[in-house]
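One structure is given below, encoded as structure tokens.
Only a single protein chain was left out; the remaining protein chains are all shown in position.
For chain A:
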Amino acid sequence: MNASVRLSASSLRAHKRRFAGTFVAVFLGVAFLAGTLVMGDTLRASFDNMFGNATSGTDAVVRSADAITTPGESEGVREPVAADLADTVEQVPGVAAAEPSIEGAGQLVGRDGDPIGGQGPPTLAGNWITDEKLNAYRLDEGRAPEKSGEVVVNRGTAERGDLSIGDTTTLRTPDPVKVTIVGLATFGGEDGMAQVTYTGMTRADAEKYLTARPGEAATILVRAGPGVSQQELVDRLTPALPQGVEAITGQESAEENTDMISGQFLSVFTTFLLVFSGVALLVATFSIHNTFAIVVAQRTRENALLRALGASRRQVTASTLVEATAVAVTASLAGLAGGIGIAAGLQALFPAIGFPFPEGDLVISGVSMALPLAVGVVVCLGSALLPAVRAGRTAPLAALRETAVDTSGASRARAITGLGLAALAVGITLNGVLVSPNIWLAGLGAVLALAAFVVLGPVASTTAIRILGGPLGRLRGVTGGLARRNALRSPKRTAATAGALMIGVAVVSLFTVFGASLKATMDQTVSRSFAGDVAVSAPSFGAGGSGLSPRLAEAVQDLPEVDTAVGLGRGVAEVDGKGRALTVTDPAALERTFDLGEIRGSLNDLGTTGIAITEKEADKHHLTTGDKTRLTFTDGSTQTFTVRAVYGQSELAGDYVITRSAWAPHRTQDADTLVAVSFADGVSTDAGKTAVEKAAADYGNPEVQTRDEYAQSSAGAIDMMLTLVYALLALAVLIALLGIANTLTLAIHERTRELGLLRAVGQTRSQLRAMVRWESVLVAAFGTTGGLALGAFLGWVLVKASDGASDSAFAFAMPPLQLLVVALVGLTAGALAGLRPAKRAARLDVLRAIATE
């Protein structure tokens, strides 16, 4: 064994405890990263497998060639094809069977009267395809629907709604339809396609409820005869198809579906988790660097002796690096095992919380093992590099120096560099946010701000701890004073220790501020542009839910308590080659329940050729009232509309408004997303709301909300997201805590003699414990304060940058209560981190401490 390796091996053995913190930090980061990758792979493979199984009988899919995709949606909207095209297709040689597939939204109501699903994953309804091989669902129990009103549902949905064969319930399409369950189905061998709900009805029912016009289908599914490959089938089908209709292989279709799921759900999910492992690893970097820096500082005497005895610089540096490598590799390997454990745990946990994680073995690819391992080792070695070089530079005669007060961190050069960076960061950010809104510039500013914080840390720590610790000396006497002085001893070390917590707190505050701003934005949107008294909305976001029946608005309008009820539907069309969402409504009524800002022209009498657009879109396309614009619909038809009105505020009403009659020829399944109601004069909110609720009960019982409730429910999704974010960030805070605890333990080791002296001259154990704990709290307070400041700044940048980048106005809000909670969590974390080191310090034997050489 060479000398460096032998030295580091013996050092590791001798100081197991010192490296425990580093080990745990690397372990957690790597485990999180590996777990995320393994889980992502496993999920993707499971979905592939499931779709492969489910659609293996479909050899080709016939559908409209063009799709219109609006911004923010991954799946385009396609025009339906004629259902009787199936008969034509069936005549093509090599086709064994062809059936139209009608697809739409349909939400089942469970036994307790609440709708099933709708919180994200789609709620699908369609015709039950009679050809077993073409149907992605397999009948598992009962029989196929034969009469109108009979349906098959997937087993998972039935279980969630506590429904079984023979039960009668309501299907919202969105018009409520009475249905009887006659069969239960599985998808690719599972109880369902993840959380997607599926209801299969007879073809006649499907045409009646799910399409705008009878005789239409979303696609035609084709099965090949014996000896005909999928590609051959497509080649034969293509000439037989009318203009604007295409055929793709079954495999391509399955891949598209998988991609869609991956794109919508998996990549968002895994990116999210990867970002958090990144944060965790960044925090870990601080902790690891700090540990090595302290270890090297403590070993100055030992290293000096080695150098005096003839060890070269390189040997001393190498021995530190070998030590780091040993820790990095063991911790990373353990982290890989931990990651697999996390993935396995989640696989077991998901079904327990009602999310059917597809079964199957964990997919552990080379990449998902090699990447975290590499990241773990690189992070660890990178963190140790500087301390190792410093170790090598130890002068042979630097031996008998007392480690006392090191103020090297607070150098003038550092202060100047840091301030320069900070000024640059603020300048770039302000420019990117206020002067010429540019998200990249703002991002660069944010990164620079982070760098400035790290560089300025040691300079700021001295001032900050003097201020933060000021009251401590007065409140806690000499114990507090000593804690404060100890925290001031090594500004660099204090800053690095606090830095880990600072980043954790900064990210938490960033999300808190951003979430609060989103909520404020919604609140502001609703209060500014919603002039009605109550809103009826289907409780859904994402692709789920079936919307509201267009007849609901009419029914509510007929109530004596109601002045105006206006339903808002959604359509799509291409304007200048780009997909745009259209608001389909009664424009005249819209004006009465929404504040549209300043209106030029008139919203009355848009008819079938008139359109109203927002000022912003009008400016973009250089349009004004009286001008003409062309819209291309999914059916490929292009129609010229005359701009009849230009209005100021788009928030709830959307950018383009057309009438129902103008949309009718192009519509697919008919649904409103929102019905806004304003009451007649003299009707109280309670009375009006009760009346509307009564009327809505016949339409699948959607939720009726007052203005405030409506604004709050829009914010509910944000709270859910924030909860998830906080749960993930708890990991980063945990690593930061370990870092503080580790630094303190090492510092106590360093100060053994001093602690012994204090005990000898009369410091009681509890005073000593309090002193260590307060030091910990002070360091945490510094990290928390810095984190709050940085997080609030970055939150502001994010909000302002989003404001500049998006069409709608973004409000900025600082939630004082939540930020106070974050601050308290940070301080409590500090107090907790100090507990163990304080206990260890208090156990110290006075005599031995004095005698320590």
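By definition in this document, contacts are C-beta pairs under 8 Å (C-beta built on N, C-alpha and C of every residue); 3 or more make two chains touch, one makes a residue touch a chain; residues count from 1.
Here is the rule we use: contacts and distances are computed from a predicted model.
J.: Absent chain per UniProt: "ABC transporter ATP-binding protein", "Fumarate reductase subunit D", "ATP synthase subunit E" or "Nicotinate dehydrogenase subunit A"?
T.: Of the names offered in "ABC transporter ATP-binding protein", "Fumarate reductase subunit D", "ATP synthase subunit E" or "Nicotinate dehydrogenase subunit A", the one UniProt assigns to the missing chain is "ABC transporter ATP-binding protein".
J.: In the complete assembly, which of A:Ser277, A:Ser332, A:Asn486 or A:Thr525 touches the absent chain?
T.: A:Asn486
J.: From the list A:Thr197, A:Gln649, A:Gln763 or A:Ser802, which touches the chain that is not on show?
T.: A:Gln763
J.: So one chain is hidden, and I want to know which residue out of A:Ala337, A:Ala370, A:Val447 or A:Val478 touches that hidden chain in the complete assembly.
T.: In the complete complex, the chain left out is touched by residue A:Val478.
J.: In the full complex, which residues of chain A touch the absent chain?
T.: 402, 404-405, 477-479, 481-482, 485-486, 488-489, 753-754, 757-765, 767, 846-847, 850
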